[in-house]
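These notes concern the structure reproduced below.
Omission of a single protein chain aside, the complex is shown with its protein chains in their original locations.
Right after this comes subunit A.
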Amino acid sequence: MAEEAIRTADPVRTGGLIELDGLERVFDVRRRTGPLRREKTRVRAVDGISFTVSRGEMVGYIGPNGAGKSTTVKMLTGILTPSGGRLRVAGIDPSRERTRLARRIGVVFGQRTTLWWDLPLIDSYRLMHRMYRIPDARYRQNLERCVELLDLGALLDVPVRQLSLGQRMRGDIAAALLHDPEVLYLDEPTIGLDVVSKAKVREFLRDLNAERATTVLLTTHDLTDIEHLCNRVMVIDHGRLVYDGTLTGLHAIAPGERILVVDLEHRLPPIEVAGARPVRVEGPRQWLAFPASASAAPIVAAIADGYPLVDLSVREPDIESVIARMYSERPAGPVRPRGSS
């Protein structure tokens, strides 16, 4: 496919590495309404999104399912052609120069591996080495670094099909970084991972960003990812950017509640403890809600003091509930421009 390598000269060169200006993507969805009749509806999956990400930023891009997150990422990587607006990544128009852009970005799709199922992990890396034409010295250096930091040493000779989900995700992240991309897109990088793997992945990304100034754009369902990694978060809903700022700012606008799930030795009336309110009781298990900004420690201590505690866990507020609150607190329109980061 000969995408023509034409780039319109861009007179305004702002400092942004990723620049979106009124980006739109409209889909025509055909629905069968009768035996022969079909109804065409227009869905505005991305409806005029504008933002700029500077080099070295680490940004969380969150929103409920179907909000337009992956549609945006597909446009940013050149997979999808925008239907309107302007888009530049590292000065390149992604849809027109997809393969040229490919050398400068890394993409990790959380649920779709790029690794070769039946071959040892190292073979997939050798393919990247040759397909991206990475100079030998740089390839060795990058591989060594990824192997060390992502703890892949023992896995290099293992066929990918034998890796666990967490191991494979680490393998995929390394594969996306061997050619030194300037931008790394991560689509749900911690989905389905256990706590240890999650921590390892997050630590690696933090280091990568600090040492190499790699710009990271992360879509996720897990607000904890954002908390650990991103100083900036963008919330998208119904194809529009509804929030762009810090995570603290987001919590201030839409104060989320965390849920403490407590298992007691036996059934008891709802627990009464300062700073939390009981929301549900089911046999010996009880659910208590407390503000996301508060610490769980004093509440846990108080419960452990006064009740026969067996086990407990804390559930973070999910994105859906944060967004729902955002609307209930501020029913009118977009939430405030980006300011605090």
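Keep in mind that, in the parts below, a residue touches a chain if its C-beta (ideal position, glycine included) is under 8 Å from a C-beta of that chain, and two chains touch if they have at least 3 such contacts; residues count from 1.
Here is the rule we use: contacts and distances are computed from a predicted model.
For the chain that is left out, the UniProt protein name among "Putative DNA modification/repair radical SAM protein", "DsbE family thiol:disulfide interchange protein", "Transporter" or "D-inositol 3-phosphate glycosyltransferase" is "Transporter".
Of the candidate positions A:D123, A:E203 or A:E316, contact with the unshown chain belongs to A:D123.
Across the entire complex, the residue among A:T114, A:T248 or A:S321 in touch with the chain not shown is A:T114. Interface residues of subunit A with the unshown chain, by the touch rule above, are 1-7, 9, 11, 13, 15, 17, 27-28, 55-56, 71, 74, 77-81, 83, 88, 90-92, 95, 97-100, 102-105, 107, 109, 112-114, 116-119, 123, 127, 130-135, 138, 159, 179-180, 182, 212-214.
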